[in-house]
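Supplied in structure tokens, the structure appears directly below.
Left out: one protein chain. Kept in place: all the others.
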Amino acid sequence: MLDAQALKGDFPIFANNPGLVFLDSAASSQKPRAVIEAISRYYEHDHANVHRGAYALSERATEAYETARRQMARFLGAQPDEIVFVRNATEALNLTAYAWGLEHLRSGDEILLTEMEHHANLVPWQLLARRSGARIRAVPFTKEGRLDLDAFAAMLTDRTRVFGLTQMSNVLGTVNPVAELAAAARERGALVVVDGAQGAPHLPVRVSELNADFYALSGHKMLGPTGAGVLWGRREALADLPPFLGGGNMIEEVTIERSSYAPPPQRFEAGTPAIAEAIGLGAAADYLMALGMENVWEHDRALLEYALERLAEVPDLHLYGPRGEDRGGVVAFNLGSLHPHDLASALDQAGVAVRSGHHCAQPLHRRLGVAASARASFYVYNTREDVERLLQALKEARRFFASWM
Amino acid sequence: MLDAQALKGDFPIFANNPGLVFLDSAASSQKPRAVIEAISRYYEHDHANVHRGAYALSERATEAYETARRQMARFLGAQPDEIVFVRNATEALNLTAYAWGLEHLRSGDEILLTEMEHHANLVPWQLLARRSGARIRAVPFTKEGRLDLDAFAAMLTDRTRVFGLTQMSNVLGTVNPVAELAAAARERGALVVVDGAQGAPHLPVRVSELNADFYALSGHKMLGPTGAGVLWGRREALADLPPFLGGGNMIEEVTIERSSYAPPPQRFEAGTPAIAEAIGLGAAADYLMALGMENVWEHDRALLEYALERLAEVPDLHLYGPRGEDRGGVVAFNLGSLHPHDLASALDQAGVAVRSGHHCAQPLHRRLGVAASARASFYVYNTREDVERLLQALKEARRFFASWM
Amino acid sequence: MSLLEELYRETIMIHAQKPHNFGALANPTVESRGHNTSCGDMITIYLQSDGERIADVSFQGQGCAISQSSASMMTDLVKGRSFSEARELIKKFKEMVVEGKEAAPELGDLRALAGVSKLHSRVKCATLAWNALEQALVEAQNK
Partner (left out) sequence: MSLLEELYRETIMIHAQKPHNFGALANPTVESRGHNTSCGDMITIYLQSDGERIADVSFQGQGCAISQSSASMMTDLVKGRSFSEARELIKKFKEMVVEGKEAAPELGDLRALAGVSKLHSRVKCATLAWNALEQALVEAQNK
């Protein structure tokens, strides 16, 4: 198990904000000193543009950047040339939708998603559907908050060309049986695109075992800097993928009329990459691997179970999401008829940072029958005491708003 | 005038690499302490996801991010809601090509570019031309290295739907008469897209005076971090522009089938932005504004003139680019029949960092009649002594390779 | 008084629970929508007008106590006013909640929302209805 209280010491934000209970890591995690310093150190010692230099500094920068690629490959159980650096999961999913979709999708084709997708795995497909004439269908989830597997089986047809799903819901915490569903979808000939934005930071992931073609993640949710994420693609899937962004570094030969393109992963990294950010992300992956992703997952799970147990004490608290092993450290809730925004402000006044709103998952909330929710999410630096503070703040808020609920 | 020797002290890279003569700022500049520290400080004190939080930390992060937008607006003489944060100039240009082009371009339309464009302002239009059936034409440049204005006048027709050009060439150093050419193009009804990747770091820019619709820049070339750039769009041009990347933060209402989109600039910033990077870029813009962009330009110009004068001493040195006021601090050259890669390695051994290759401008080099060149480029921290060192290293290299040239 | 107490006064909570002028008008001259993209809250303003005076105004939508009470009190306040008076009130209200300036007396009950200026993330909640009204006035004038 992790010693979360000790780990807090690795994260300068806590020393600089005494008393802060940060419960919004599902939106973006805090950064350990190792990551912040990897970035400063790079700028102070080694910065130059990568790949194109013929001098020592540029070699060092290139080496550091490619080391980050290897670190991410190790983190995901992948090969370095399957790792494409992007800004975030959103860009990774858009890259897939544009590059694969504009080439392959036709009118009458279907894109199968789920009703628990984040907008990042929904809107890119809508933009594509509008251009291609393809149609979007979405697998509903049950009252417990799990994907409806019968509905999935019925909705997966020979018209299904893409199946996109999240590994873990950012609202319900549900961990989906990705490998199983992906295998069924690939058998039908569908491209499988997995949104790992919540999965990668919290679960031990071996992408090769997911039966997926593409896997998207955001570095800033896994202790890394903003501005860096990864699109992993199976080697064959990447090899067949046409370019997305055009520009320097992704080409072989350019004339005014046409160009030939470099092999993956370069083909998908047009222009000067987010070098320092990739390096920071590599440092974050190392930090997490040193903790052990199994331990991270167990820590999240233990905090979640403790939180669910304690939150049962609060009257009028509606909790969303399933109970069981297939649930990560995310708790979305509503308190009576109180709007989650007002609730979140009250918690904030007590030093407890939770998010409120639709969490970029409007269809999910529509299915839950609410417009919005408040959400607490846990990560390596959260302790039982943080849960305790949440509980106390919720009780106080309930007292404060008692006559209006 | 700037005191470049004193400014070197602001850039930790020089203290950590004694003797380094860094002449590759056109590829990517070094970073002042103020920028590096703005990033660390943000992570250590204020990080949370922006826009969506209901707690103090997220408010501070949002405020810092939006302050960066205002700083960039001030730097460019624009309005904050005209500033879209992207990764780099490459992404900015692709955004324009995809969002505007997929919607508006048809077979038979023409995209007018120039032969001195960087691949970043060429390949995105090629990808678009392939999808839309539009045709690319490119204005040639003269032997002196200036755009051929007669050719421009002849090539600009009613079929021209887009005119894309670089404000300053990254190889020749040529500063193009953007406002004049843009006015002519807009009069013909063409969309004007300016690549400011080299212009923004080196010239005083008031985007509103350029007669352009869009202007792209990279933060990492103007003392800012990697991972942050800007697409500026005239307010009306942005208002009419459909979204590019889909996802969180750029929407109003989302159902499974369709979505409505937020107004600019949010519409174009899908997902979690490069928050720390935008903040770092804001700090870089402040640093440059404190120096005064007129002074930066004069400094570059003075170094260039000095370099051109001194480099004339080296026999067999072929210099590219025009002589005159319309030329920034970039010197591309070849030494006899020596391949620029071999030359750059020799200079590197003398501690002088220059780039060699096609500098992502293959059509430009084709027009020059060479496959590649070596390039020295100047910025605020470069001194006359740096030029001197380049000169000495060139002379040494010439002696070393004498029997093979 | 804690910031929470300062913000969630009785006036505000009563308006939030039973908002005035709630529901669509039968034949509005213009309808204008406001979105709070940070939380998904949404409001529609219905305006009945000759282009110079607000004959009637109402709103619909859902949101937090701050946005609902703000819309409720706003519609009470601007009903029957001329466009220029309404614009002046919009300006005064924004000065209060965005810039934290002292509350203008003509804002009446809305002065209870002054505390919002100290809670930046809620400023958008308070101004949601006001921005939609501003938009509605422009549209009504151009009709």
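Going in written order, the chains are labelled A, B and C, and every chain counts its residues from 1.
By definition in this document, a residue touches a chain if its C-beta (ideal position, glycine included) is under 8 Å from a C-beta of that chain, and two chains touch if they have at least 3 such contacts.
Worth saying up front: this structure is predicted, and the values here are computed from it rather than measured.
J.: Who does the absent chain touch among those shown?
T.: By the stated touch criterion, the chain not on view contacts A, B.
J.: Per the definition of touch given earlier, which of A:Glu63, A:Glu180 or A:Glu385 contacts the omitted chain?
T.: Spelled out, the listed residue whose C-beta touches the missing chain is A:Glu63.
J.: Identify the residues of subunit A touching the omitted chain, counting contacts across the whole complex.
T.: These residues touch the chain not displayed: 51-55, 58-59, 62-63, 249, 251-253, 262, 266.
J.: When the complex is taken as a whole, what residues of subunit B touch the one chain not shown?
T.: Listed in rising order, the touching residues are 339-342, 345-346, 349, 356-358, 362, 371-372, 400-401, 403-404.
Rule of thumb we're sticking to: only the chains that are shown with their structure count from here on.
J.: Please tell me the distance, in whole Å, between the geometric centres of subunit A and subunit B computed from their C-alpha atoms.
T.: The mean C-alpha positions of subunit A and subunit B differ by 31 Å.
J.: Roughly how many whole angstrom separate the Cα centroids of subunit B and subunit C?
T.: Spacing between the chain centres: roughly 44 Å.
J.: Express in whole angstrom the distance between the two chain centres, defined as the mean CA positions of subunit A and subunit C.
T.: Distance between chain centres, rounded to whole Å: 36 Å.
J.: Give me the residue numbers in subunit A that touch at least two other chains, ranges are fine.
T.: As it turns out, subunit A has residues touching two or more other chains at 341, 345, 356-357, 362.
J.: Enumerate the residues of subunit C that touch no fewer than two other chains.
T.: 38-40, 119, 121-122
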